[in-house]
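Only one protein chain is missing from this complex, and each of the others stays in its spot.
By letter and in written order, the chains are A, B and C; residue numbering begins at 1 in each of them.
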């Protein structure tokens, strides 16, 4: 924490602030500048809320300095984390040189739908299948997912095609079931700061895919992951899915710069979801290419064999043929970066 | 839904879109304009996701027209909802001509702290006391609240001073307990789209105070309330607490225009939280005045007898004396609007 | 500037950063903390761009500390600036205890229109009249204002009713003319960082009303004012008119918290424009009350006698009768704050 004093702050005011800091059991370091004095504080483990110094006389503002996350930080672990996802057809690796492709429908609708999509995706060679059994929907009147019977359909897809299954949990109850039926627990953007759910995910035995909240700062995103790691689950994959801005032409603004920013601060892998990230079908292909080019460790793409009949998010789903084309271009770009798509 | 065609769309393209719409069991209304044709769609109850029309040839975009909320809408109920909160010292009314003042510490820390603050607030004549027993915190290493023992302290405050108690629930488990010990269930901004929790609150027997999410649009905010009403609980109070923007000088941007906007669309009362809404102590007083002036049905203000020792959010808490001054000014402004502060 | 080192930064890395700082003619102050080391820098007058230190090894980030503005700051002048606007009917004061009401049509359309509105506004007792002769419009095909003949109409209104005239300049050429015909030069939001125009306004002999840019931070807003003061014109009034956010229900989000924020940092008066700030007629009255309640030094309101026929912004204009009601409520609220509306 750094306390910045007004340029006309008196020596007494500076001294009073320093004394208050020392009273709190911390150490104050006055740094007299040509224009104004700043006071550095050390020794704070995070227990004391120093913002209150801002209301002392002569103080302009308090600037936090130390980053609050620990376990997710490169300070603690320098090399990239490579998450290993066990599937019926062998382990899938995510991170390091490995780029993971996850595809499937937004929502599990019927057995026929899932198998139709899965069989076409199987042909492309990808190994992770996504589909929502529990759907967080803005409206209580929209399709809310099939729940347990959706998980059972995913489990059959798993058995039939050897896919690893990625699916979302929305509360502690559904997380128990996802843990039983799937291979990766997805935490959605709206639940990124559902701390009760994050703690439960931290005690789960499966890897977790954590999506960035709609208006989460980078620090908040990493702190949400820290909740999971702090409970003992180190297999966390982050996922950028677009943030909310003033922008008028797409549902969200895909923030690809967060990929190198995460990689500078954290050892965790980060994927990109260009389907939610853009909300429009014709943007999925170009932004998939861009995501891999920027250094993402994987893509989460919505694929539906009949988008115009989808019960949710048909507008952003592409068909399996388009996905095959996407995969082809993404593979070419990954070689430029000397990485492998699995 | 309105489908806008390109200005050079052919008659065939227009016809194809109309046919697709009729296939879905809906009715298409082509509106030929001087520049381009638009196609209105009627008969959609919300089950069909029409966005997919956007990928048909000749189409520029699809514009949603009907608002998805029902029970919260003034279309359904024209007059203002006045929520009645039973407390040991009689009912407190919120909405209509009644402005409700809710005050207390951010977090319940100790019995001494709560009683010290409560006794000073009692003297001001207000009747609703707030304090968090479950604290959603960005960091897993920050104080997370006293939990059940915090609720018990609030319950003692209730008994001693006759306050109605407003406190937050963060998951289904804590909601069960809040329902047992408090008078109003608060749902925090980070849980505004925790739909599992909203449904549980909709089955609770207490009134609910629902805070706007950090980047929630007005439609999303009202739809979150709709989740609660759709489960049978009609005693919902909304609360604006600031939204996330590029702004650099305060933690959030308090969006006071949402108050008249809510009142135009919905019959539910809406309060304002100027403490979280600004994140800075010196802004709480001016923005409290502004909130009442804009037409808010109440204020939620953080008050602490020793802000510099608070375990959370000390920086935005004011002291009881400042609160008394706030209350005095707010009362004067409420008379300009011909309303009563309770 | 504060340079934050990684927690595992070596002593050598810290030393290298300090040496680089000293090479630049500045002074480095290493502050070893329990977790990590930070390095304070003093002696920088602003000429050196220190951000580059961020690319040195072991550095996490560089945090700017000193605020760049000077003349607009309370550090330089503690008491509120009261701007004096000479008008045919005597000086109008803005700031301190004086709240100034500015009203009139968005655009000057005809002599009849201006006189019709002016005569009705004259009856309310207000003393400053606004109307645009040069209109910055998003589309090249929209009405761009009457230009010089608009200024001449405003000048006749001035003579007839004794109003002070507030009108916008959009480039150096129009500023020359505004300086000749009006009493206050308005710089619009879109030109807040048109530095060439700001410098010209700084050499003008009239007071300047500077609107906040659509996405201007507080620092940028104050720095834009600093451009004007640094050229010698100290008669600057700021004006909040709403910022751009994700919000879906109003054209802009009126950021009323900027009023106390400006007053903490600067001695300049700040007005609020609730017409552009909300973009909707039914929000103008409540937000006008709120603006005065939060401490604004004046209001800029669009008034049109026939809003449905207005050539621009009819949707946000109120009629003279509504304005009289607004003025009545605003006057009552101003007495709560012990201020005078002129």
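The working rule: contacts are C-beta pairs under 8 Å (C-beta built on N, C-alpha and C of every residue); 3 or more make two chains touch, one makes a residue touch a chain.
For clarity, every value in this text was computed on a predicted model and none was experimentally measured.
When the whole complex is considered, the residue among C:37, C:87, C:113 or C:194 that touches the unshown chain is C:194. The residue touching the chain not shown here, chosen from C:10, C:110, C:149 or C:172, is C:172.
Only one of C:5, C:239 or C:311 touches the chain withheld from this view, namely C:311.
Listed here are the chain A residues that touch the chain not shown: 215, 217-219, 243, 245-250, 253-261, 264, 277-278, 282-283, 286-287, 289-295, 329, 332-333, 336-337. In the full complex, chain B touches the omitted chain through residues 2, 4, 6-8, 29, 31-36, 38, 40, 42-43, 45, 60, 63, 65-67, 73-75, 215, 244-246. The missing chain lies against chain C, touching residues 20, 46-47, 49, 51-55, 68-69, 136-142, 170-174, 190-191, 193-197, 199, 214-215, 219-220, 223, 226-227, 230, 244, 280-282, 307-308, 310-315.
The working rule: only the chains that are shown with their structure count from here on.
Between chain B and chain C, the superposing rotation on Cα atoms measures out at 180°, rounded to the nearest 5.
Centroid to centroid, with C-alpha atoms defining each point, chain A and chain B lie 26 Å apart.
Averaging Cα coordinates per chain places chain B and chain C 30 Å apart.
Look at where the CA atoms of chain A average out and do the same for chain C: the two points lie 38 Å apart. Shared interface positions of chain C, defined as residues touching 2 or more other chains, are 215, 245-246.
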